[in-house]
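Before we start, here is the structure in question, set down as structure tokens.
With one protein chain withheld, the remaining protein chains of the complex are depicted in position.
Here the chain labels run A, B and C in written order, and each chain numbers its own residues starting at 1.
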Amino acid sequence: MTQHFRATSGGRINRRKAINFTFNGQSYIGYEGDTLASALLANGVHLLGRSFKYHRPRGIVAAGAEEPNSMVQLGEGATTEPNIRATQISLYEGLTASSVNVWPNVEFDISAINGLFAKIMTAGFYNKTFMWPRSLWMKLYEPVIRRAAGWGRAPTTSDPDIYDHMHLHVEVMVVGGGPAGLMAALAAGRSCARVLLVDEQSEFGGSLLSTKRQIGGKDETAWIADMVAELEAMPDVTLLRRSTTFGYYDHNYLCVLEQKTDHLPAAERKGKVRQRVWHVRAGQVVLATGAHERPLVFADNDRPGIMLAGAVQTYVNRYGVLPGKKMVLFTNNDAAYEAAIDLQAAGGDVVAIIDCRHEVSGELVDAARALDIEILAGYAITGTSGGKRVESVEVRKIQKGAKVYTSAARSIDCDLVAMSGGWSPVVHLFSQSQGQLHYDEAKACFLPGTPRQVQQVAGALAGQFSLKDCLAGGYKAGADAARATGFTPKRKPAAPEIDEPDAGEIEPFWVVPGSRPIGEGMAKHFVDLQNDTTAADIELAVREGFESVEHIKRYTLTGFGTDQGKTSNINALAILSGILEKPIPKIGTTTFRPPYTPVSYGALAGRNLGDWSDPVRVTSIHDWHVNNGALFENVGQWKRPWYFPKAGETMQEALNRECLAVRNGVGVLDASTLGKIDIRGPDAAEFLNRIYTNAWLKLGVGRVRYGLMCHEDGMVFDDGTTARLADDRFLMTTTTGGAAGVLDWLEEYLQTEWTDLKVYCTSVTEQWATVSIAGPKAGAVLKKLAPEMDISHENFPFLSFKEGTVAGLKARVFRISFTGELTYEINVPWTCGQALWEAVMAAGAEFDITPYGTESMHILRAEKGFIIVGQETDGTTTPQDLGMDWIVSKVKPDFIGKRSFTRTDTARKDRKQLVGLLTDKPDDVLPEGAQLVFDPHAPKPMPMAGHVTSSYYSATLGRSIALALVKGGHDRKRQKIFAPLEGKTVTAEIVDPVFYDKEGERLNG
Amino acid sequence: MVKYSIFTIARNALTGHKNWPKQWRSPEPKATYDVIIIGGGGHGLATAYYLAKEHGVRNIAVLEKGWLGGGNTARNTTIVRSNYLWDESAAIYEKSLQLWEGLSQDINYNVMLSQRGVLNLAHSLGDVREGVRRVNANRLNGVDAEWLDAEGVKDFCPIINISKSARHPVLGATLQRRGGVARHDSVAWGYARAADALGVDIIQNCEVTGIKREGGKVTGVETTRGDIAAKKIGVVAAGHSSVIAEMAGIRLPVTSHPLQALVSEPIKPVIDCVVMSGAVHVYVSQSDKGELVMGAGIDSFNSYAQRGSFHVIEHQLGACLELFPIFSRVRMMRTWGGIVDTCPDASPILSGTSVEGLYFNCGWGTGGFKATPGSGWCFAHTLANDAPHPLNTPFSLARFESGALIDEHGAAGVAH
Amino acid sequence: MAKNSPWITPAAAIARDFPAGLTELSPRAQVNLRGILDESSFMTAVKTATGIDLPITPNKVATGKDHKALWLSPDEWLLIGEGEADALVHRLENALTGQHVAINDVSANRTIFELSGPHGHHVLMKSSEFDFHPRVFAPGDCVQTLIAKSQAIVEQVGEDAFHIYVRSSFSRYVGAWLAEALAEYGAPA
């Protein structure tokens, strides 16, 4: 194929570098610098897709982010991407793309049959039907609706590309690299402020890329190059191209999507970061986001070949493409005339300019006349024809304020309709930053009002529509921004001489009637091209009582497409204003929400995937566990060994082996993950006395005590042992998951409530690796490792600790027990953990020392009836519920949580209380989480008595055991209780929660 | 009320759709009503509807400061389910789900309830324990619930990643097949239309600025459209409950937070159920338009702004891609925020107050949308009888004094 | 000394894969010190024990002959020196007897990475929300912030060199993250 619609010269494309690409299976050639849209237009391809509801043929409307129609499926396989606008795809060698949501193809799309039912498929259609018979909704109606859903397809495999994030702080961030933005960046940059300039295009210049201008004696290309060169030479100025500022959040926090490789051929992308999200905190923000041209709403304004006048100008001037050879321009303003003039200059033919204003005059009008272009003032397009491309327009003389135009129709043949309904400043980011908008009658657009954040606006966004005003406004905004952040701008340079035509006047014209009232006949006046919302839909919505603009949007889906209504929102608003006969400012504006344009999930996730999705914490003995076949359990962010299966062992076999080793010989556990907090100061004991439910003042130095912590509501939230290292010094341990929360909570009380207490808390969790050896042979192992330590029961009793040397390492050894067996917990510096572990394994070898994991630990402690916070408790459990009254001081006047114990519900006698359960059949292991009832025959909803919190097969006892919370359980010992499971009901007896060694005789080995 | 059906649509098509009546009137406020509902969202409109329909109260005004359905009704992720842990929660949400199941027919407005199943994923042994506990509790409470292991999850939702080497692997899930999604706007509009047909005055753009009281009883409200008298006032103002409470001189145990959500661009259907993961904060379903609808966790700080911090969303998408690697090249199209008022126990308040005639329905936190019909039904009962229905008796303000909280925090039941 | 002889650095297993610009430092003596700034005897005693005037300006580092002190909070500093911490702890304990202080040997509590070279800044920009620009953060500055979602102390030790102190249990994760963040810039041979 050849590029029949490529102008013979001009454009910012590289004609020496041809690029091959494929669209809908057909091969084409474009040039470097093209977008997919410009290259397709150069090849005469206008039909890119179908609309959502009626599947009408659709083509390219715009040349940038505001494009409502031309979404394609880009690429294939693992890197395919749905719904990318052809206008935003830089052409690269080997690009493949296809139309979305068409079947079998875009030329012949079966679903176009929907068009026949257009009269029925009005706004609100779904709400009013598909209700009978009820059973068919899920079986028939919804599946059919769902099949029609969506545009493109997600890939079916994971994404091979890399994404990441950057964080940047600058004094001045400039959004938009058009003339105003460039000037703003220059002014701020020259002041030496740190500046970030961001633009979504592949090159800076904004509107200057689409127009021909002389600035200070240079053409626009030279002027842009000079500006960029000066900015690039500044060390603290960052320039981001192909980068869209998509979100403007609180406190001048903005997010930018930089597309780093999407314009490269596949082979050059490998190993590179594909997209990067920049998180920017800016002292001042200069918004210079420009303006979008508005379409005109007229009968059948959706045919391929009908596009925005500014887009025509862009295709002609930037890409050297003639989007058509016979163009009709339809406008309500002078500025759009430039598109006609430029097309004609590039070799196209402008057959007529239809201007809906009755009086037209001015520099641009004169220039068009000078080119012998016919100007029909006071006319409008009232219809179009053509199948997959516009072929002619129907033109009528218009009467001001008329609901229909009855004048004679004239048909004009054409292959391109350029339209311009005026300009809407791109207020999206300004709105996102909570700034209020105001409507400017003269300019017929919404402009930024008072900002809520520290920012400036400049250029077309600020209503500065001439280049001269843009340059001046941009410079001022940049200088003001720099000054506000403490920098001194250089003296303002003299304004350059600029050659530009006078933009002239605009006369708003929101909807163009045809020969029949809107909504009658077959003609459709599209407002939102992507969602097929028509002016008639808006009228219907109002008729049905929807008057708020938000209701209208939601009822008709205006602005809910992937373009988020960039070209349709203001037209919809104005049409609504006309119907309600209320001025536009009284209608309100719609809300602009992030993102400005869609952002891939991959970019938003950045590198926070897989192993990076959440920090992984490991102990210093982790490698040993891995090398010895441990399976791991996630506990908070920690990886803890779950159990250590040997070859061929089932999980239960491994657990049995591990548990029996502890009961009969010796086992070893990595307990390094417990939180450890050094608590020091003259008031440390008093502090613990207030924090824990039990008494701490009299604990002797060298002794250890177990404690429970409650929140003020009386509910248990953490537990652990605390050792008194010195009169004024304690070492507290917390649960693995609770460490950070407990430390914050301790600091909260010290810093905000009890500021008179002299206590310091220091986290030492990772200062100490902890190896726990448990079992009747634990003493023998320790003796070998610490021959000099007196570990006799008299001199090293339960709940005490000793400092000394273990395996040649300086260590602290605690005699505490979570298994009920003789246990030594040995603390050595974190970095010596593995050395200690290996020494323990070597010393224990003769006793067949067995490493065990969290699961065996849970079984062993359950045999002893010890709780695990978070398993036996769920935020609704008091110490008394757990049968742990013994640890709640009756003497202390106050401690955290005490007052709550006497509330009427908390003091109830029939609260759920911790008990043991023995199933009638010893082999039945109740599922953890089984619900318990007293009457298994009660009808549903069945009154429930509690639930199983822990349940295991105990190899020690040769049967199952369970812990449960049961209503009034403490007084129900020996009663039967039932667990109605799916398919069977298990009967159990309520027993004491201590199943093994009730007298605690095994503690001493 | 004109009955909606395909036949009515066809008939109207013949006349160019020029004869559709308004779905609800826009009446001027009267001087006096029997009951005033403050808040024209789903819950408020449902309350008015059931008051009129079930209790015969006809002289009702719903006062809405903006546009009806414009609060959290318009801003949620549309998930409907009833698989809550505690008996009290399960009962009220199950009542709600039962009302959902006949709602389109009841109010003659298709709310597009799509019961395609809700998975709540478990990622740790603790999650599994909680999930199994909830399934068992649900079953005994008459709420449909199943436990699926990881393979079962994959069968039910094939695109989910159940790799054991994932940072937070999927170990299983609870499944409620009757759970699903509904069309959020339609719920407000449908209730509004049905309530209006029963004579309820829905008054939009009418902001309440004061609660009038005499001798410890309410006598009416001051509004931006004048004073309106009523002996009973039901406040259903979601995020703004505290603001109204302050007008009446009472305090509530609620705080308001932003809750963010997002949708992707519409893509061809890839996921045919609702997947929720409380542990990694992912809530996904796909709308009938093809958008992936996703909710995030609440922002930690108090706020009345309908926006939150972006890192909450970025964090959520990282977790999302762990579960659904094929979403990486799908693009986020729109984000938004609502204001939820949350109670210390993550359960709602439907209760009278120390001011006679003043009732509050609030504190639904992130779980409000699914409760809409049940909440309205119970609150209507409470307003009509000046006494709570057994279903909402546990959700009184008194529980904060007695300590009888209904703590859904631990049970992953808090999320959406 | 015996105490640390079998010392295995927490990131040892991955450190051999680090690209140029990233290393795990050999162990340093690290002592966490808390005390009341207002009590002049405290400052004097610390000066006696360490030769350092503790930094009282937030996020500054004071450097003495054998040690340096990093400001961590209004009543907390991290003292760093070569070798074992015991001697330093003893000197501090002796000098501060009778005062309300907390002195903790935390030498093993944190792993120290050194990030250096032309891309150190970029890696920090990828990994942290803190502003490490030379105008804001310079040699002699330190900061407690998040690096790759993990709490860390970052100290600038030279024009292009940073020390990153992370909790030892996070060191594998953070080390691997930093290595990967550097990878984009290619490993100079």
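Following the convention adopted for this analysis, contacts are C-beta pairs under 8 Å (C-beta built on N, C-alpha and C of every residue); 3 or more make two chains touch, one makes a residue touch a chain.
Please note the rule applied: contacts and distances are computed from a predicted model.
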Consult the UniProt record of the chain that does not appear here and report its protein name from "Urea ABC transporter permease subunit UrtC", "Peptide/nickel transport system ATP-binding protein", "Sarcosine oxidase subunit delta" or "Acyl-CoA dehydrogenase".
-> "Sarcosine oxidase subunit delta"
Touch list for the missing chain, restricted to displayed chains, reads A, B, C
Among A:499, A:753 or A:935, single out the residue that touches the unshown chain.
-> A:753
Missing-chain contact, candidates C:23, C:63, C:116 or C:145, resolves to C:145
For chain A, which residues reach the chain that was dropped from this view?
-> 249-253, 279, 281, 434, 436, 450, 452, 712-713, 740, 744, 747-748, 751-753, 755, 893-894, 898-900, 903-904
Note that chain B touches the absent chain at residues 240, 242-243, 251-256, 300-305, 309-311, 341, 344, 400-402
In the full complex, which residues of chain C touch the absent chain?
-> 58-59, 72-74, 76, 129-130, 143-146, 151
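Methods note: only the chains that are shown with their structure count from here on.
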Return the distance between the CA-based centres of chain A and chain C, expressed in whole Å.
-> 33
Numbers and ranges of chain A residues touching at least 2 other chains | 165, 279, 608, 611, 614, 616
Would you pull the chain B residues touching chain A in the complex into a rising list?
-> 4-6, 8-10, 13, 16-18, 20-26, 66-70, 74, 87, 90-91, 102, 104-105, 108-110, 112-116, 123-126, 128-137, 139-142, 166-168, 183, 185-186, 189-190, 204, 264-270, 272, 280, 286-290, 307, 309-310, 313-315, 317-322, 325-336, 344, 399, 401-405, 407, 409-411
Listed in rising order, the residues of chain A that touch chain C in the complex are 164-169, 194, 236, 272-273, 279, 281, 607-608, 611-612, 614-620, 622-623, 638, 673, 678, 680-682, 758, 760, 762-769, 805, 808-810, 829-835
Taking the complex as given, what residues does chain C use to touch chain A?
-> 2-10, 13, 27, 32, 34, 75, 100-102, 104-110, 122, 125-126, 128-131, 133, 135-136, 148-150, 167-170, 172-174, 176-177, 180-181, 184
